[in-house]
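Only one protein chain is missing; all other protein chains are in place.
A, B and C are the chain letters, set down in written order, and residue numbers restart from 1 in every chain.
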Amino acid sequence: MRDHASAADVQHVVDLLTEAGAEAHLSRGEVKTIIGVIGDREVIYSLEFEGLPGVEQVVRVLKPFKLVSRDFQPEDTVVRARGTAIGGGAFAVVAGPCSIESEEQMFSTARAAADAGANMLRGGAFKPRSSPYAFQGMGVEGLKLLRAAGDEVGLPVVTEVLDVRDAEVVAEYADVMQVGARNMQNFMMLDELGTMAKPVLLKRGLSATIEELLSAAEYILKGGNRDVILCERGIRTFETYTRNTLDLSAVAALKSLTHLPVMVDPSHATGRRDLIGPMCKAGIAAGADGLMIEVHPDPEHARCDGPQSLTPADFAALMSDLGPRIALEEKTMGAAS
Amino acid sequence: MRDHASAADVQHVVDLLTEAGAEAHLSRGEVKTIIGVIGDREVIYSLEFEGLPGVEQVVRVLKPFKLVSRDFQPEDTVVRARGTAIGGGAFAVVAGPCSIESEEQMFSTARAAADAGANMLRGGAFKPRSSPYAFQGMGVEGLKLLRAAGDEVGLPVVTEVLDVRDAEVVAEYADVMQVGARNMQNFMMLDELGTMAKPVLLKRGLSATIEELLSAAEYILKGGNRDVILCERGIRTFETYTRNTLDLSAVAALKSLTHLPVMVDPSHATGRRDLIGPMCKAGIAAGADGLMIEVHPDPEHARCDGPQSLTPADFAALMSDLGPRIALEEKTMGAAS
Amino acid sequence: MRDHASAADVQHVVDLLTEAGAEAHLSRGEVKTIIGVIGDREVIYSLEFEGLPGVEQVVRVLKPFKLVSRDFQPEDTVVRARGTAIGGGAFAVVAGPCSIESEEQMFSTARAAADAGANMLRGGAFKPRSSPYAFQGMGVEGLKLLRAAGDEVGLPVVTEVLDVRDAEVVAEYADVMQVGARNMQNFMMLDELGTMAKPVLLKRGLSATIEELLSAAEYILKGGNRDVILCERGIRTFETYTRNTLDLSAVAALKSLTHLPVMVDPSHATGRRDLIGPMCKAGIAAGADGLMIEVHPDPEHARCDGPQSLTPADFAALMSDLGPRIALEEKTMGAAS
Partner (left out) sequence: MRDHASAADVQHVVDLLTEAGAEAHLSRGEVKTIIGVIGDREVIYSLEFEGLPGVEQVVRVLKPFKLVSRDFQPEDTVVRARGTAIGGGAFAVVAGPCSIESEEQMFSTARAAADAGANMLRGGAFKPRSSPYAFQGMGVEGLKLLRAAGDEVGLPVVTEVLDVRDAEVVAEYADVMQVGARNMQNFMMLDELGTMAKPVLLKRGLSATIEELLSAAEYILKGGNRDVILCERGIRTFETYTRNTLDLSAVAALKSLTHLPVMVDPSHATGRRDLIGPMCKAGIAAGADGLMIEVHPDPEHARCDGPQSLTPADFAALMSDLGPRIALEEKTMGAAS
């Protein structure tokens, strides 16, 4: 309550709490009165007391999520997609182009990714682009190429669902359904994916808090789908040297708050090829369970995100560099058992 | 280019530009070489030269939008919804509850809004909520109540499309389709709304730049729908006293960059009842064409956003206060001619 | 406390609180335990319980400031500098160049400012510049020119103290001592100014919260100097179209939290000449007690901040435009009574 809030204002809040079925405990000081509230999650989140007479600040100490928390499930969730596992000590590297552009590009990237040791393949068929004048992706044709390329090299494939109406068709071809940063709070899509039997890779929104990311995951788990991988991909700050600011403390924080596996995408976070290597290493050291790296056979002619794509040769060199670091964290490239 | 970039690196960039059909102009200094590039918007936005050898920085001077810009259309767009106009000197006040909760709540709010002089009615039927444990809205039942209430008091109604699959049904009941902040970059929804013959109220994303907001509007105009209203509703910053930071310089900037009408939503931006009045006044003074204000007959028992809702009496008082300020900006509450 | 925190962890916190002289009140739920704490401000701010076993979150409800708050002093503080007052209904417009460059520039600006109705004169003698290669100001020579120009036109003068070692010499020439955004948390300087008998104009830091600004002001008041003017000058966000983001909701919030007068500086906030007019109007409407506007006789040749400086003609036009708006807020250009 505000300093010197009146007894009537305090009583009014207590009455509203009681009416809603919650329990109120008062701490009265000379200047301040604090009201501690105990009640069900649903009740607590239906109460909005900011702005009531005499109320200064409302702090919700009960988290808006439950199923995703480590308090609820202490042991790590392991997500499996065909032959690959992630979480609980299993480490995954997802590699591939930002957007699928042609059969040759997709297959050559797939071979390069597999040869270098990646255990998951990515490629965008539907591309979210800020400008309507930029390339928007190949659509279903792209999905087919991705599937075929994954099958040839024996890797599970992950691709983004951009439109909830495409969820069915994407599920037909993909092993992991990606929710992009711009859709992290597309709650209808989260609800839809919660009812499907496919793992979901959920990217953090550009200005989403850790708590909002976990609440978004909670939507999916609440629907029954427990196979969710979280992905830190940079947040929006005032810094302009990097495209976004990769928040690696969020990775460490998530590992302690939730049992879900956590990935890092340094390609989108930095937007700069020369920073990807250091950020992969730092992500592993911060406790990540996986990495997502853009690889393109000819970055200079890529139709999307060329500046942050590695060549197959660069990717192979990076992978050998990462091996000992993954081992140092007592994780292993994850073949699903 | 980087300091002392080699002649070969410079030539390589020039070659790639020429190959893509753009024109390159060199400015060479002792330390720096700058390459000016001229070409079509589509070409410019397909080029991604960040990360090439010797390249230090890429600055796009051609904007990623065209149809929305004042350079393209100097005169103000006037958007009309039933009896109400906004833009080109016509001012609109949209009032109503955050979420539609019951027939009584919706009708009493509608009457209060109309009596106080609002010329548009709002109400949420589908609610985007960070937590799956919060109230999610009444759905189609809510749409019907909103329509009926609007009809009774003779005001056009605006409501949010949360899911692209609901666009049809929302269009059946609403006069203006709102795209919420979390969907500002839901490009599939923007595409869909671009083909419809209903005005769109497009809210700025929580961390969207002015340029991204205009690019999102460009999606809709590119589809053929020219009736777009932009809405500033606060951006996410480090400040925690207010829920978001209302960016009124964006309003003034938008008025100079685009011909589309611009609204301000101080309720969501501040999240605090006591700041709504001052921010309404400041928004008008900054050049806004309209305001969006949450009104609820009983804010203390509202199921959503109670702390930032005005009572009917507060709203009526505020409206009388705003009258002379709207007049001072040479705008009039907008009856469509 | 964390979910299901042990009785021992709770007791440990209670013991530490008691030991420190504070009072603890428990609210126990099935999942959560909340500990309400009551005690002296000094005690509360010496306790740091984040990170103790079982502790999830620490929320300080007692503010870190007291003398500046409206709870402590409900009536407005009026700050007086020679003939000019600000606060309590008195409105001040401070005009002048970013940096003092020459006698002619300073005197012609002073005359233009006074003629147009400004009631305070500004000019920078010591300039904080991000790059050591930019112009750093004329120093004491500049102070003398500012004083002489102010005397000629009969206006009090305000100028920045960049270095605490210059406080004495600046006080010799200035009527109001400005603390720049970069020095808002230069606590040694705040302490020094707290012991002087000169009004202080304290600018908000680029990433300072409202609470931090008030705490910085508290340093000055605690030293005995009660004449502090706060100034909102834009905060740093991800938006790059404007130099900073002018936070006008902070102005309204400050007016309710503190009795000190609040100014707005749209020149530094936006960095764009065309946005200054709208932001002056919006600042007045948001409740500001004054404005700070950069005026230069020849902005194209200004040695600092030319792009955001108004010409004398533009400034005069703006001032006539602002008159009715100041009156509408029931404020008057402040001659000190």
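By our rule, contacts are C-beta pairs under 8 Å (C-beta built on N, C-alpha and C of every residue); 3 or more make two chains touch, one makes a residue touch a chain.
As the structure is a computational prediction, the values presented were derived from the model and not from experiment.
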item: Partners of the unshown chain among those that are drawn; value: A, B, C
item: Contact partner of the left-out chain, one of A:69, A:242 or A:311; value: A:242
item: Absent-chain interface as seen on subunit C, which is shown; value: 16, 41-42, 45-46, 48-52, 64-65, 128-136, 162-165, 182-183, 185-188, 206-207, 212, 215-216, 218-219, 222, 236, 271-274, 299-300, 302-308
item: Hidden partner interface residues of subunit B, rising order; value: 2-4, 23, 25-32, 34, 36-39, 56-57, 59, 61-62, 69, 71, 236-238, 240
item: Touching residues (missing chain, whole complex) on subunit A; value: 207, 209-211, 235, 237-242, 245-253, 255-256, 266, 269-270, 272, 274-275, 278-279, 281-287, 324-325, 328
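Note that only the chains that are shown with their structure count from here on.
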item: Between subunit A and subunit B, centroid-to-centroid distance (C-alpha), Å; value: 26
item: Intercentroid distance (Cα basis), subunit C paired with subunit A, Å; value: 39
item: For subunit B paired with subunit C, centre-to-centre distance based on mean C-alpha positions, whole Å; value: 31
item: Junction residues of subunit A - those touching two or more other chains; value: 207, 236
